[in-house]
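Just one protein chain is left out here, and the rest sit where they should.
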Amino acid sequence: MEVQEIEHRELPRLWELPPQRVIEDGLRRIRGSGTVYKVMLLISAVCAIVGIIAFIVGPISSGWNDRQAWTYVAITFGILMCTIGSAPCFSVCLRMVRGHWRRPVNRLAEIWAIGMIVPLILFFFLLGILPDTVGRSSFWFGWPVSPYLWDSVMMVALVICGYGFLYVGALPDMAIARDQIEGEGGGIFTRLSRGFRGTLYDWQIIDRAQGILGAFYVLLYVGSMTVIAGDFIEALVPGDNSAIFPAQYTIEGLEAGIAVTIFAMGIMRYLGGLDEYLEAEQFFAAAKLQLALGLLYFYTHWTEFIIWWYGRTPREVALLKIFYFEPYFWLFCVAFATMFLSPLFILVWTRVRMGIVGPWVTSGLVLVGIIIDNIRLYSASFSTPNIYLQELSTIPKAYVPGVTDILLAVGLLGGAVGVCLLGFKLVPYPSIWEVTAGIYLRVRRKYLKTEVVLIGKPN
Amino acid sequence: MAGPPNSPGAQQTQQPQSTQELEKMQQPNPPWLPRWGMVIDLDRCTGCQACVVACQAENNIPINTEEMYIQRRPIEWIRLERYWDGAYPDIKARFIPVPCMQCSEAPCEPVCPVYASVHTTEGINMQVYNRCIGTRYCSVNCHWHVRFFNFWQPKWPDSLDQQLNPDVTVRSRGVMEKCTYCVQRINHAEQNARIDGNRAVKDGEVIPACAQACPSRAITFGDTADPNSRINKLIASTDRAYQILAELGTNPQTLYLKKIDPYTPAAAEA
Amino acid sequence: MLERHSHSTEQIIEDLLRPVTQTTTMNWVAFIVLGGVLSAWVFAIGWMFYWGTGVLGLNRQNIWGILIVNFVFWIGISHAGVMISAILRLSQAEWRRPVTRAAEVMTMFSLMTAMTLPFIHTGRPWRTAYWVFPYDFWRGIWPDVRSALVMDPSAVFTYLSGTIMFVYVTMIPDFALLRDRSIGWRHALYRVLALGFKGSERQWKIQTISGFILAAIMLSIFVSVHSIVSWDFAFSLDPVWHSTVWAPYFVIGAVHSGVSAVVTLMALMRWMFKFDDYIREEHFDAIGRLLVVVGSTWMWFFLLDVFFDLWRQDPTDDAIMRMRFFEWPYTLLLGFIFIFGYFIPVPIWLFRRFRRNIKVMFWTSILVNIGMWSERYWLVMPGLQRKFQWTFDWVPYRPGPVDITIVLGTFALVGFLLLVFAKLFPPVPVWDELEGQRFAGEIQVGKRSVPAIIREF
Partner (left out) sequence: MAVRGVLGLFENVDTAVAGVDAVNEMGFGRSDFEVLSNCPFPEGAFGEEQEMHRLGLWPVVGAACGFATGLLITGATQMAYPLVTGGKPLFSIPPMIIIMYEGTLLAAVLFTVIGVLFESRLPRLGSSLYDTRITAGYIGILLHSPEEQAEAVAAAMRRAGAEDAILEPLRQTNPGRVRQQPQEGASA
């Protein structure tokens, strides 16, 4: 609330850094890797192995017909789509509103796209257990080869678009790496940077391509979240025609995408030694969006609940029970507390938002929330015996995960994080060219008796 | 909503002769609570529309003149819906009388902003004309279309001035109205019951106008809370009983008995 | 920004006060025309009160009519104000400055207009006033909070009073300006309204901060208002109305139509008041970019709604959807929704060249609102005509002359009120414009001097 607080705090140091320094920081991770990085990479590697073993032992051995055995594969897939899948959308949104503070953050949001290969693989496995759309409620209406072909097209396009978006954004930095890094490390970048020379034409191409790919990424993300929510959750629960649900799921995804970015910002600041780049300014602005999406989370859930509460036909009562009240009540409570209450009550205070710890902790809570919420949704939708009914007559019992389920989820998540970590060897962070441009476009100037910051806005 | 407790011209009511009787009349409801319900046997119904006319006369419903039908604004608390089934020459007329279903969980009630449409303790879904402001939301949310709006000030030909039922309010322009299970008759019966020894209303003591007028005795009215009332017996005796639009889960109190039809068994499903 | 013209302070004030100080013949023509339509509107309402609701085109089945549709439309238009001013204030977007007040004022007037419609639509309006307003503490019974028709007035009332206070606070400095430059009754009026505002640093500080706080609060009100309006329909059990997506879908549709209406208003102001130096191409550019996003989101929700109406392939839903798709006039309206509401404007807005062309922006924004009006009709009316499988009761709906007069009258009313406002108060915030000028700077990058904005952090 007290907006004047903002004006009295000291100006961020980032914009006074010499450009050479930015280059050094950007390439540090590529030149050599610290112990923390190595340890994290090791842990995730172990996770990945465990996860793959559990995957083979659990779902694959139990075959395609037993849908419930695949519950935690779907949950892992959902969590990944909601977090690393949506983080690039956050970056796109920042580019669209052209916030000046975004420059050190963008790359951190985009770099998650590297991990998208994991959910893609899981997705192809999951298609196996999906019944075709003949004679059941879906929005394909018996369209040929639906849902398999069209869902896959969506997902593949999304992943490709994500990689393209990341690559285009990183291209100038790869060129810098090519020139600054000697030895075999430089070799990769020579190939990757495609002879980018930084001519005006090159920059225009980069700008154009980033705009287009970004827009397509957001469209594809929304589209694929919609079909996933429809085909993997709603269509499997008889009588569920809640039209808000795909939007609800997408918004949860976007909230978690911001959360995962803020969380990574915190890690980079405390463990990655980037405290000059990721400062209160970045956390403050990102936390605002986190708060907004937390409110949207409540809004979408509330609209669904209130309509069912008023309608109260047997069909809707059954839906309220299975999703909210009977088997998964406590899961829902946890998700609600972490994804709505914690952003609301922690981030509504400007003082907290301007600190670093508040947003960071909140983002961690939101990540817990998104995990729990995916467990709630997929456990509910994968436990209904007969999906061809008009309404859910008996509420199935809650699905309690076994050891393999837990190992599988943890392992695959860890593996995905590991893939993203590998990305840091390939993509300079913080993004050198954006931060440098920011330094040029931002000057401190004396104004009468005070000192103000001028932010350049080229068109 | 019915007339004053002891209004003149009420045939079945004996007027209070003494203060004791007046006190008896005014003592509170007995502990037993009826839950009024209706069963319409479509197999007996001949579609003669006597119920419609009787209801019209009993409840002071304005005359449905031709232009009311042209405007598609007729007011029929109980109406006879007619559907053509099949194609000429072997074409059948299906019909179903539709009064208010008196849903136990009526969708028309919670949408009223001024509590004009509320549930009585006896399970009747009643309309409080004085309170109604005519938002018409109740009609929007009633899926049996048995709530009617007075688009105009009701008028009767001079010759009919004397036939208005004194027990029933004449609704003014701009209010909703609906079937009340002839609540005025129910009130009279309960008053009589209170007078002689505060007893329960006997089965068959209350007969709404439509049931009274039905020549083929297709309409049975009674207390569903009382296990051995005629209506409960009737429901128990057959497997033909069903509710219309039961899937909405509003639990209507008006039940139908399916038409027995060798040709199209499901014909009664309007 | 790019094409900012640096005028002297005096010049800016003169220009922006022109609509207040001068009355063109164009104004008079507009006053007379709109006044004529308004008198027809008043007559129609009087006629309806005298003869009763029967004069409307309603019937037993279609018990809510075009008036309710129009109510939804105007509530939708009213969502522009907060969308523009609040969101752009919070994100400190520089191009909000000339737009905010027009948008907020349009919010105010369209809300007032919208509220008249359900009120006169009730069977006994005098009773409505008697029961509901003022909140009835002593005469019998209070409104039933379970009814959406109680939430609705509470939400709209909150939004309306909030907007009025918001607009007033942001106008105090301009009242002070007018107070210092007027004589006679105008001086008396402005002097009272300005509350003795001096423009001290503290007052300016409070003014700025209150902008942020009020914007944040108004934003959360604005989301709730159209949600509740949609719940008027969605709380009922009617097949296609009873949809969980309607609340956000209505809100985003409202933003779509409202922001387009703001574009219309900006173009009109630019033409009528010669504000070319203040309402510039770059503003249309920015708002057009915003509209692309909003419009696409709206399309997404629209498709969600349609697909999930068909989702269960339930006969009751199918009856209505078949009517919506294949029966006159709904098939035409569907065409309007798709073509006017999305597929003509949004591709056009994708091109910077067109976004910066005022005429194009004006006409596309008009198209959008035609599309959105049809959308409201398309959404609301079929739900009543094919409510359930009672084909006996399937009755067509045709609005009568009185309905249509009242609907047209509402447009005249909003236009008239806006004109009157522009005669009394500056339609573009003068102090905000001056502040924008003062906070504009330049940065030398190499040979180019980049326009820059002063930020205090």
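Assorted remarks:
So that you can tell them apart, the chains are marked A, B and C in the order they are listed, and the count of residues begins at 1 in each.
Definition applied: a residue touches a chain if its C-beta (ideal position, glycine included) is under 8 Å from a C-beta of that chain, and two chains touch if they have at least 3 such contacts.
Please read all numbers here as calculations on a predicted model, not as lab measurements.
Among the displayed chains, contact with the absent chain in the complete complex occurs for A, B, C.
Across C:A114, C:M151, C:V240 or C:V450, the single residue that touches the chain missing here is C:M151. The chain not shown here is touched by just one of C:M165, C:L303, C:L350 or C:V420, and that residue is C:M165. Within the complete assembly, C:I454 is the residue of C:V293, C:I344, C:V395 or C:I454 that touches the hidden chain.
The omitted chain makes contact with chain A at the following residues, 1-4, 7-8, 305-306, 309, 350, 447-450, 452. Interface residues of chain C with the unshown chain, by the touch rule above, are 8-10, 13, 21, 135, 141-147, 150-151, 154-155, 157-158, 161-162, 165-166, 168-169, 172-173, 176-177, 180-183, 186-187, 191-192, 195-210, 213-214, 217-218, 220-221, 224, 228, 431-432, 434-435, 438-439, 454, 456. The chain not displayed touches chain B at residues 104-112, 115, 117-119.
To be clear about the criterion, only the chains that are shown with their structure count from here on.
Of all chains, B has its CA centroid at the greatest distance from the CA centroid of chain A.
Once CA atoms are averaged chain by chain and compared with the all-protein CA average, the nearest chain turns out to be C.
When the C-beta pairs in contact are tallied for A-B and for A-C, the bigger tally goes to A-C. Spacing of chain B relative to chain C, judged by their CA centroids, is 46 angstrom.
A separation of 59 Å divides the Cα centre of chain A from that of chain B.
Centre-to-centre separation of chain A and chain C, using mean CA positions: 35 Å.
Residue positions of chain A touching 2 or more other chains, listed in rising order: 310, 313. Shown for chain B are the residues in touch with two or more other chains, namely 110, 248. Put simply, chain B touches chain A in their complex at residues 105, 110, 247-249.
Residues 51-54, 58-61, 63-64, 118, 122-125, 127-128, 131-132, 140-141, 143-144, 146-150, 232, 235-238, 384, 387-393, 395 of chain C are the ones touching chain B in the complex.
By the touch rule above, chain A contacts chain B in their complex via residues 310, 312-315, 317.
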